[in-house]
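What follows is one structure encoded as structure tokens, with my remarks underneath.
Just one protein chain is left out here, and the rest sit where they should.
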Amino acid sequence: MTMAELKWKPENCAQCGECVGACPYGALEIVGDKVIIKTTCTACGACVDSCASDCLEIIGAEKKVAGAGEHKNVWVFAEQRDGKLSKVAIQLLGCAHGLAKELNQQVGAILIGHNITKLAQELIHRGANIVYVFDDPKVAQYSTGPYAKVICELITKERPNIVLYGATTIGRDLAPRIARRLNLGLTADCTELTIDKETRFLLQTRPAFGGNVMATIMSPTTRPQMSTVRPGIMKELEADPNKTGEVEKVKVDIKEEDMLVKILQVVKEAKKIANLDEARIIVSGGRGVGSADGFKVIRELAETLGGEVGGSRVAVEKGWISQDHQVGQTGKTVRPDLYIACGISGSIQHRAGMQSSKCIVAINKNPDAMIFKVAHYGIVGDLHDVVPALTEAIKAAGLSKKQ
Amino acid sequence: MDIICLMKQVPDTTDVKIDPKTGTLIREGVPSIINPEDKNAIEAALVLKEKHGGKIVCISMGPPQAEDALREAYAMGVDECVLLCDRAFAGADTLATSYALAMAIKAVGKYDIIISGRQAIDGDTAQIGPQIAEWLKMPQITYARTLEVKDNKAHVERLLEDGFEVVEAPLPCLVTCVKEMNKPRYPTVSRILKACKELKIPFWNAQQINAEKSRIGLDGSATGVKRTFAPEPKGLGKMLTGKTEDVVKQLVKHLENDNIINR
Partner (left out) sequence: MEFKLSKEQEMMQKMAKEFADKEIAPLSQEIDKTHKFPIELARKMGTLGLMGMMVEPAMGGAGCDTVCYTIAIEELARASAAVAIIASVNNSLVCYPLQKNATEDQKKSYLPDLASGKKLGSFGLTEPGAGTDAGSQATVAVKKDNEYILNGTKIFITNATNADTFIIFAMTDKAKGPKGISAFIVEKTFPGFSIGTVEELMGIRGSGQAELVMDNCRVPAGNLLGAEGAGFGIAMATLDSGRIGVAAQAVGIAQAALEECQRYAMEREQFGKPIGKFQAIQWMVADMATEIEAARLLVRKAAYAKDTQKRFSAEAAMAKLYASEMCMRVTVKAVQIHGGYGYTKDYLVERLIRDAKITEIYEGTSEVQRMVISGGLLK
């Protein structure tokens, strides 16, 4: 399995340093008149694109997969818990449908559990052409050993082209074990999957470096190509009760030694209230909220988004919300993925506490409010109208996280 | 107890920024740190050692500068460190990396339990732990938020999306920790001095761990990066205008497209 390698050609090189800056892995260094390629190079090609003098190239053709034509169909590991299919499984079927269409192949689903055969119909209605079912008391609960065994034997027998798993506590525990056993390439936590027009390979795009960079990955030489996919990204197909498909019962002998880990107890727990520092989403209220009562709509929006409530110094001083919710110079400094500032003017004290948030949305009556200077998206309006409307819009789009 | 800890030196990605002009990562001035969840793993190992006695060996794979991270692990309290360092390991994906680490663990020889962080903050794959466990044919417990050893079994509270499960596995097994597990201790002054004055960190190459050439580095990788790019910059200062019902719909659409909120 020889992969691509980066080579530097000294002839035209002026040591301009563009390539050094372009490398996401810090793998290039200019020493004297040479460009040194360090061991951290992954042959991603970012430097090749950046070089105006054509001094860098990736060599080593991608070997065509032996027997690539024999691997067909796009499979989804249909994760189920307690006899209910997880949302991500349905979403992945939608995604698989699109990929299979492009490849002119079929969609398969793997269903493992106990007394779950009835779920096969739902999978078919949601896009599966064939469902492989392993229904056995031994696999009533997810456990790495038996699930990996079933799927490995199935993959070896049926030779799918692509297998997708949800990037859940199950999928991210299971898929790498299978990848290692069958010596396959596996890409984690993908947010986009497409088929490459030329090679027909699966292009797997996912965030890296804490989400600061996106990487598109391929598995050119191993089949099936496998990915774990981030829940909530892919769009499911509408359930079509008229769809039909095959249901195949899988036979695998699960032995005692395959059961590596014993589950003693399963405990359902409401998600602990993260403190503000750890919240991924914060909805914050300021002077514009007007009263303690006014914070109701803020709270409602926060709950709908599955986030936390924050407040400006004014809101805290006026007693509308308690001190531990304060964001700002004298409160907490937060860096959530989403910060929605409602009726907050955006004084420098407040901005100091939230301006590093990944995405800032500002809602304020005053179009000149300072907060709009740091916001990614701004809405000029009365928060008492906009915030409830936003809550409704989120619910209508099926994005509500409220229990 | 013989404990092996796996650790990776990573750039502090919370500090990493994208150059708005070139769309590439600005690595200058970004400090290198012990991967945060690996620190939780080291702390878990130290707690086990305090309770059961024994020895902790910390293994890392990386360029020579990763030695600094191993010294820090020693200053926290691990007993021995090993750095897998060889040009032949370069460009490895998780399959090739996990193979090399597994062979290194075999070379160390004695182990009752292997502990690592769940995932590294640069690769974000969480694949190394399970892949090593598979190669060594041992049970794996991922997402561990508590870890105890009783009657030669690892006893773990494993985090789930909606709660947790209590699981146990016979030793030897591999456990990956989440940050909720513990608060890693700081290195002490005396161990910092020892780490710099006394500690010798061996560098192991592919030969020393009996690694097959075809299974390591770029050759041993099954995935490759086709391209890297900066995520779409969000519309800075994009004012949404129109009737309230329309404006909020627009916002929801933007937030969904930006992957800020999802189903």
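By written order: A and B. Residues from 1 in each chain.
FYI, a contact is a pair of C-beta atoms (placed from the backbone, for glycine too) under 8 Å apart; a residue touches a chain by one contact, two chains touch by 3 or more.
This is a predicted model, so every value here is computed, not measured.
**Student:** Considering the complete complex, identify which of A:Gln15, A:Gln141, A:Gln349 or A:Ser400 is in touch with the unshown chain.
**Tutor:** The one listed residue touching the chain not shown is A:Gln349.
**Student:** So one chain is hidden, and I want to know which residue out of B:Ala75, B:Ala104, B:Met138 or B:Leu174 touches that hidden chain in the complete assembly.
**Tutor:** Looking across B:Ala75, B:Ala104, B:Met138 or B:Leu174, the contact with the absent chain belongs to B:Ala75.
**Student:** Residues on chain A that touch the omitted chain in the whole complex?
**Tutor:** Spelled out for chain A, the touching residues are 329-330, 348-349, 351-352, 355.
**Student:** Give me the chain B residues in contact with the hidden chain, please.
**Tutor:** Touch with the absent chain occurs at residues 68, 71-72, 75, 186-190, 192-193, 195-197.
One rule holds in what follows: only the chains that are shown with their structure count from here on.
**Student:** If you average the CA atoms of chain A and of chain B, how far apart do the two points sit, in angstrom?
**Tutor:** 18
**Student:** Quick one: which bits of chain A touch chain B in the complex? Just the residue numbers, please.
**Tutor:** Touching chain B from chain A are residues 1-5, 21-24, 26, 38-46, 50, 62, 87, 91, 144-145, 148, 168-169, 172-173, 175-177, 179-181, 183-189, 191, 203, 206-222, 230-233, 260-269, 271, 281, 305, 335, 337-338, 358-359, 361, 372-373, 375-381, 385-386, 389-390, 392-394, 397-399.
**Student:** Residue numbers of chain B touching chain A in their complex, please.
**Tutor:** 11, 13-14, 16-19, 22, 24-25, 27, 63, 87, 89-91, 93-95, 98, 121-131, 133-135, 138-143, 158-169, 173, 214, 218-231, 234-241, 244-245, 247-249, 251-252, 254-256, 258-263
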